[in-house]
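Omission of a single protein chain aside, the complex is shown with its protein chains in their original locations.
The first chain written gets the first letter, and so on, giving A and B; residue counts start at 1 in each chain.
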Amino acid sequence: MSATSAPLAHVTSVPGRSSRLRALVRMPGAVAGIAILVIVAAVAIGAPLFVHSYDLDVTKVNGPLLHAPTGAYPLGTDQSGRSELLLLAWGSRPSLLIGIIATALTMVLGTVIGLLAGHYQGIVGRLLMTVTDWFIVLPSLPLAIALSAVMGEGDTSITIAIAVTSWASTARLLRAQTLAVEARPFIERAKALGASNTQIMVRQVLPNVVPLILVSATLTVAGAILDQATLTFLGLGNPTEVSWGSMLNTAFANGDITAGAWWTLVPPGLAILVVVLGFSLTGRAVERVLNPRLAVER
Amino acid sequence: MTDCPSRPEPRLRARVVALLAGALVFACAIVGLSTAPGAARAASSSTSTFIGELDTSVSNFNPFLAFEQGEIDTNDMIYPTLTFGNEKNLPGPWLAKSWSISPNKLTWTFHLRTGLKWSDGTPLTASDVTWTYNLIMHNSAAATANGTLVAGFKSVTAPNASTVVITTKQPLANVLNDVMVIPIVPEHIWKAHVKKIGTFTNTTTPVVGYGPYVFTGYQPGQSVTLTASKSFFGGVPKYHRLILNYYANSSAAVAALRSGAIDSVGPNEMTSTEWKSLEHVPGVKAYQNVSNDWYAVEVNSGAKTRSGKPMGNGNPLLHNPVIRRAIALGINRNELVQKTVGGTAVATGSYLTVAFPQWYWTPPASQAQNYNPAKANAMLTKAGFPKGKNGYRYDKKTGKELSFRLGIHSDYANDAATANYLKGWMKDIGINLNVQAMSNTQLNDNLAIGDWDLLMDQWAEGADPTYLLSIQTCGVLPLNKNGSGGNTDSFFCNHRYDQLYNAEQHEFNLAKREADIKAMEKILYNADDDIILYDDNYLWATRTNYLKGYVYGSANSQGLYPLQNYELGWTKAIPAASTSGGGSSSTLIIVIIVVVVLLGGGGLLATLRRRRTAEERE
Partner (left out) sequence: MSSSSPNLVADEVALGVESASSVAPGGGAGRDFATYLGIKLLAALVSLVAVVVIAFILFSIIPANPVRTLTQGRPVSAAELATLRRQLGIGEPIYTQFWHFLDNLLHLRLGYSYQFRESVSSLIGQRIGPTMLLMGTSTLISIVLGLWLGIRSGWNEGSRFDRIASGASLALWSVPTFWLGIILLVVLSVGFGAFHGIFPAGGMHSPTAAPGAVNTVLDVAWHLVLPCLTLVLVVFAQYVTIMRSSIIDELGNPYLLTARAKGLRDDEVRRRHAVPNALLPSVTIIFLQLGAMVSGAITVEVVFSWPGLGYLTYQALQLPDIQLLEGTFIFFSAAVIGMNLVADILYRYLDPRVRAQ
């Protein structure tokens, strides 16, 4: 492959924390990304404060049905007369929650297997890598569809399906990083001093791969949110739950777009776009900060 | 670095590529526009085409196997049946021009039209009819589609070439309806397919048949092309060609209607939102048919086998008729109709539908279960189910909360919308509904073994109500706990109901039969096992050029047309006198393409020449 670029391990000087923060702030992409995440988190966590049960209960709302945006309803109303703005705010919760949980599962699985595969170079390592490679090769959406069909529709099966189809690339990345870290002299020293395998992996390797895990996790959340939207759109989610994916599914299935009700279609998609961008920009920025060499090159 | 200011080569190449791409797109645009139906319709009336819609995807036109409505519709146009649904949706003469029944009501004699020939010239006789029927009656693979309909027949014989005699085991009131659905196939062609009848798809066109149309073209999964027959007893259709197109989703179908790529969309394609958006589009008439299709929520009042053994994990609280009645009173049908289907349905609680007025029963005002949450709340409290702190009721005796599962179809958007309303209304009367979306198969499996509390349900009533009534009889309860041998809709079982059912099947006196059937509806209504919500109207949109003859009957006071047999409409539709649309003629296309090519070619030459000079300059 590319024989010219050196792996991350060969960074010798690690800049101080304050200079890292300063570097972060100077990047416009980072500022935008973090700002987006902060706003979205605020909306998601604070949603129960301004979205009440009677805003979501179709038997209690009395807004006009499928109406274009007006003063009272800034983003219009849906089929049942609920405010699209409030639905959008409320829908951020499952969308983000599923994304985060799926990512957590992915990272745990990917890290464990990546570390093991990188550390145990022999049969165990190769076996793990074969399994990982096999998972990477499997086309992800057909696999997710198959899993969801087996486990039944709903949030749990979507979360598991996303985790199953995403862990492999994380594992591969972490294995490469583990290999790089273990090539450093201090690992040899630890081995010479009689450290056990677990100690080496947990105490020596893990702290050095944490930056990559953080970056990878941030970027994986972005993908998981996209996946949740796609799987829900295909009908594999919970249709009565309000999430961005289900809002789009409903808009398409009800024929809202044919009726010209763009306000049911555009806001949820834009919300997904913005959140995913937020995670991507933040992840990229964090990566640059934690790995100055890449920052120079890029 | 180098101080060469510009790099002409890659820019040139890019420009050429861009030009050619643009030219190609433009050519596509022109051809695309010219293949629009406007241009196709500009032809003479000998190739007049009506483009209708296939209700479902199609893949198998074997009438012994065909399930999908799209396949059935096609088969109805190319194979004859003894009777056919007329303007009133009652069985009228088709292949059989008249019939008589013996005094003991066991023998039906059908007199066929004579002198008819299959599309390959072979005479169509009574022996084709008997061959078809006997195949269904004696070959289990061939009975896949229509076996139930002939289950009550004892024999089907042909004393001569133009008479068919059907004898039944018991007097059956609905024989005319049964024979309306069974396509008759040419014996001389199908004899060879009997061995593999379970897998024969009958998709090689042209198909030998007899009907208003001949099956001449097929694009797998997408469209069926039918050409008018040269002769047909009912009159050759005025439209020379009938193309039935399948649209995978409704937005594609509606967009096609707007652009004129299809002439008529319905009956099950559009959502009410889309239909409403077509109401004021010029050139399109959006109308509704009264429907024979009901939408309900069914309640598990106690699943049991035919011998009475309880089965499944349904919540035992639902055995209590008070709870079921409270649920029924807690549902606001009118609001459901307004808000989930935009008013395009008739709110009703009757088991049989408004489409067939002679069977339709409405409860007297004193017995009507109208929306009354106050009454429902009072009933439940009085019956020993007080409200707990969280607003949900619990059983005073056991402490168990009134919490029931509502199963919905994950692929039917209306189920989810309806479930949201049901959940809210049930909360108002203190019942917790736990909505579970699942695939069709999962839902039906759970239904069959009794593992359900409430389910969304939907059925269509045939021209004869017997089958729909049969699925609520004790006789179709399963034989054992894993659901085998059963065909029940909601595990309803009532002996009086069964008595009436047995009576009505053999009742030839219309008044008596009507009384029996209405009594059955009353029993169902009061049991609250199948809480009918509304009859969902059929939504149609047709281009105004193509209405004549296709839409018949007159609209009632609500603007609803009576239930129509759209297949009949295809044979009766009359092409518009003028040719509208007017797409580009072929000469115009050629001129435009030539101009585009010249422009593109000229641009290409110019850029090439510049490139050469640039190189020379180097």
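Here is the rule we use: a residue touches a chain if its C-beta (ideal position, glycine included) is under 8 Å from a C-beta of that chain, and two chains touch if they have at least 3 such contacts.
In this text, all values refer to a predicted model and were calculated from it rather than measured experimentally.
Taking the complete complex into account, the chain left out of view touches A, B. Screening A:L86, A:L115 or A:I272 against the full complex identifies A:I272 as the residue touching the chain left out. The omitted chain makes contact with just one of the residues A:T111, A:Q177, A:Q204 or A:N238: A:Q177.
Screening B:G147, B:G234, B:P321 or B:P373 against the full complex identifies B:G147 as the residue touching the chain left out.
When the omitted chain is restored, the residue from B:T201, B:N480, B:N502 or B:N545 that touches it is B:T201.
Where chain B meets the omitted chain, the residues involved are 1-2, 4, 7, 9-10, 25, 27-29, 31-32, 35-37, 40, 49, 51, 57, 59-60, 65, 67, 140-141, 143-145, 147-149, 151, 198-199, 201, 219-223, 225, 243, 245, 247-249, 251-252, 255-256, 258-259, 261-262, 411, 439-442, 444-445, 447-448, 458-460, 462, 467, 476, 478, 484-487.
Residue positions on chain A in contact with the hidden chain: 1-5, 7-8, 126, 129-130, 133-134, 136-147, 149-150, 161-162, 165-166, 169, 172-173, 176-177, 180, 212, 215-216, 219-220, 222-224, 226-227, 229-230, 233-236, 248, 252, 257-258, 260, 262, 265-266, 268-269, 272-273, 276-277, 280-281, 283-284, 287, 294, 297-298, in rising order.
In this section, only the chains that are shown with their structure count from here on.
Chain B has its Cα centroid 42 Å from the Cα centroid of chain A. Across the complex, chain A meets chain B through its residues 57-60, 65-66, 79-81, 149, 152-154, 235-236, 238-240, 249-250, 252-261.
On the chain B side of its complex with chain A, the touching residues are 249-251, 254-255, 270-271, 273-274, 276-277, 332, 335, 339-340, 342, 408, 410-411, 413, 415-417, 419-421, 423-425, 427-428, 435, 437-439, 442.
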